[in-house]
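A single protein chain has been omitted; all remaining protein chains appear in their positions.
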Amino acid sequence: MKRVTERRTYSYLGPAGTFTEAALDQVAEAWGQERRPVLNVGEALADVLEGRSFAAMIAIENSIEGGVSTTQDALATLPGLRIIGEYLVKVNFVLVAAPGTKLEDVTSIAAHPVAYAQCHGWLGEHLPRHSHVPAASNVASAIGVLDGTLPAQAAIAPPGIAEHYDVDVLASEIGDNTSAVTRFVLVTRTATPPMPTGADKTSLIVELPNDRPGSLLEMLEQFSTRGINLSLIESRPIGDELGRYRFVLDADGHVHDERMADALLGIRRFSPRVVFLGSYPRADRQIVHYPDRYADDVFVEARDWLRDLLSGAPEE
Amino acid sequence: MKRVTERRTYSYLGPAGTFTEAALDQVAEAWGQERRPVLNVGEALADVLEGRSFAAMIAIENSIEGGVSTTQDALATLPGLRIIGEYLVKVNFVLVAAPGTKLEDVTSIAAHPVAYAQCHGWLGEHLPRHSHVPAASNVASAIGVLDGTLPAQAAIAPPGIAEHYDVDVLASEIGDNTSAVTRFVLVTRTATPPMPTGADKTSLIVELPNDRPGSLLEMLEQFSTRGINLSLIESRPIGDELGRYRFVLDADGHVHDERMADALLGIRRFSPRVVFLGSYPRADRQIVHYPDRYADDVFVEARDWLRDLLSGAPEE
Amino acid sequence: MKRVTERRTYSYLGPAGTFTEAALDQVAEAWGQERRPVLNVGEALADVLEGRSFAAMIAIENSIEGGVSTTQDALATLPGLRIIGEYLVKVNFVLVAAPGTKLEDVTSIAAHPVAYAQCHGWLGEHLPRHSHVPAASNVASAIGVLDGTLPAQAAIAPPGIAEHYDVDVLASEIGDNTSAVTRFVLVTRTATPPMPTGADKTSLIVELPNDRPGSLLEMLEQFSTRGINLSLIESRPIGDELGRYRFVLDADGHVHDERMADALLGIRRFSPRVVFLGSYPRADRQIVHYPDRYADDVFVEARDWLRDLLSGAPEE
Partner (left out) sequence: MKRVTERRTYSYLGPAGTFTEAALDQVAEAWGQERRPVLNVGEALADVLEGRSFAAMIAIENSIEGGVSTTQDALATLPGLRIIGEYLVKVNFVLVAAPGTKLEDVTSIAAHPVAYAQCHGWLGEHLPRHSHVPAASNVASAIGVLDGTLPAQAAIAPPGIAEHYDVDVLASEIGDNTSAVTRFVLVTRTATPPMPTGADKTSLIVELPNDRPGSLLEMLEQFSTRGINLSLIESRPIGDELGRYRFVLDADGHVHDERMADALLGIRRFSPRVVFLGSYPRADRQIVHYPDRYADDVFVEARDWLRDLLSGAPEE
């Protein structure tokens, strides 16, 4: 009898060849599975929540494909989601054309307007007299040049384009900012967190009580008094009334770590609303270092000590 | 003898009709002055630094025209800039067409790809069978429809478009998120801060010392121990080495307030690098409230007290 | 068959009639039990540790019978002790004499030297020409006058003296400081804490790690981030090397309170050495008030929430 393996579907901002797909390419579990290109983050998350997809890859920081605030607000308000992985993609661009095209032949360039603006420096220097033909995406630019639907000889596209289409790369790294990196996360429905790897991060969205001064400090102390470092903090207005904020946080470590579990308890008691987005391996695979005094066994020992106190057992 | 008044130039993300221009429309001092549309934030800031413009209007939060991270990084690294004003623009879209066009005539829609993605919900409901013609900007979409260079019957554009072009508005508020607001700032070369209005904010970019745990808390205490509230905090990786961050901060109050000046001294002593971006009136004109014990006269009284101590004058 | 009840012994700084005995008089459980007068705190604690006494009453704050530092250091270094109750005694003095003596007959006054110094003002005003006959204790003064072994007509003694000896009170409240109060604690061997009454305090001695700046603040945050108020804090040099301190702390609440148990866990993890001295009813019977957000059920709810997170259960 043959075992039928169900193929899993992964939603991503399409079409094929986007930076988001480059992030999805890094997910070993997604190799050979279904990919579902969508138009925006809302659609990708809806796919997950409504069961059309197992997971969605979405940009969460420094995206040039747009929508980071939207993503953060969606994660803050849609219950039932969990981040299970983080991926980094270097953001840069290539200038591509149909095979045989030369740079000096290029007078019109197809490009997504945001990408176009980011290559302004290089274009001004190397092709000062070109005209711009807008494209619907970083991939549509190349497709339009190849199939003749866009009146241009070359296209600005992500480096991955050459793996999907038969193009010549006329120039590489043409973006003005050569060190830009977009951070993506892979999101599923709520599930048990992946096992700790020692190089993990925990993502949260925390609302502050609005009636207490110093509540931001009080929230951060929940981490600092347990030796936990934050790698991301962003305030976002909640939007219901003036002066109310939520905070998007990435904290070093995993909810299975005693210190993180204890910090989450503190945060939960403190905050009128906290969303646990997940504990998952860091994209950079950097082992999280922390002072010995926040190690798991210190927490266990303290609990033993308290138990002895309460039972009246003699000390030492 | 007639006095010749020099006209000032204001750079903004063009062309005319963008959300950025809608922000510039709010600046009374800019009425009747020169406007210089540019392609991106870098160009706008260069105009200011190199003297081509008196000021630049740039998006700093929640922009759908892109580039907020770029803006923050530019302000963090380019010396010589100062924010002098803040402006809010409601982000929503209208569907426009040449006069006489009816919604049922529309089969193709010209739109900047980011704006197009944000109107996905409305379009799916009202024009499920349309096709998308990409445009280079939120204004180029409408121009292309009017002058026939884009093969579309209607365009997605900012509400302000109707003031610049002879169009019919087929539908309003077609964006998926009806409460989105973009925050803009007006930037000049370094100058004395505008006078306090009582409803001011102060913007800073602060690097944390990287060798000390708890340094984020220590920075925030500089504000909290002077009764100063923060309305924005965002971490940004500095990029030179792993684990180094800078923070973009908006603090309630003006550098002419004693408590803010004192906090800035504390921040300056603490931080390896701090950029004062400016003190300027808040867009929402909300008066800043703070506990009496942080009033200016409390600071003055304390200095008098210390002076008496040092001189050996008897107390009380 | 008759049930034999073992009588318990209570050690106290004697002899009968001292302020310490006045504290012991407040202990209902000690009525009708054995009392064992001792010479100093070390002896009283040794009685408890070596089983000669069930409990010892010792002065812990503001004592005029001496030895508060000694007491604190003893509690910090002797393992196996537990505070089970707190008692306040108003410290004031009376001038007593054999029945029939009149104030104008008094030329010599018997007094413990410390008590004598504290009545300096009254004596200067009312008996400017008296001479001082030193006595070994606040009670020995009166005994010596009555039995003629001290060459004096009157004695300075605690108000309770009149209950033990046949004396006339010539003057009351003759101490210079009429509002002084000594705080006493009743100490037993380590045992389960008495049940919470809602008006409890918890006493600790905590050593700070000496190699970290800000460690005092970090210790105090363990209490403040759980809404716990401190009613006593005193630094004491540990004495083994320069710059090492231990802190004597009284915190509002009982170790059976969730917030206190959680704070103790934090303190234990933080401190190289912490001595739990006990949770016991406050002498003033003031109910401990704390913000609702630190109530027991908030802690329980947070643990439930964390358990759900870890199991992958859907939120809300």
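When the chains are written out, they are named A, B and C in that same order, and each has its own residue count from 1.
Criterion: a contact is a pair of C-beta atoms (placed from the backbone, for glycine too) under 8 Å apart; a residue touches a chain by one contact, two chains touch by 3 or more.
Here the structure is a predicted model, which means the values were calculated and not measured.
The chain we do not see here touches B, C in the full complex. Of the listed positions C:Leu45, C:Leu127 or C:Ala140, the one in contact with the omitted chain in the full complex is C:Ala140. From the options C:Leu49, C:Ala199 or C:Leu220, the residue with contact to the unseen chain in the full assembly is C:Leu220. In the full complex, the hidden chain is touched by subunit C at residues 39-40, 42-43, 62, 64, 66-67, 69-70, 112-114, 116-118, 120-121, 132, 134-137, 140, 176-177, 179, 213-214, 216-217, 220-221, 224, 227, 229-235, 239, 242-243, 245, 247, 284, 286, 291. Where subunit B meets the omitted chain, the residues involved are 79-80, 82, 189-193, 218, 221-222, 225, 255-256, 261, 264-266, 268-270, 275-276, 293-294, 298-299, 301-303, 305-306, 309-316.
Rule of thumb we're sticking to: only the chains that are shown with their structure count from here on.
The touch graph of the protein chains shown is a line. Centroid to centroid, with C-alpha atoms defining each point, subunit A and subunit B lie 24 Å apart. Computed from the mean C-alpha positions, the centre of subunit A lies at a distance of 58 Å from the centre of subunit C. In subunit C, no residue touches at least two other chains.
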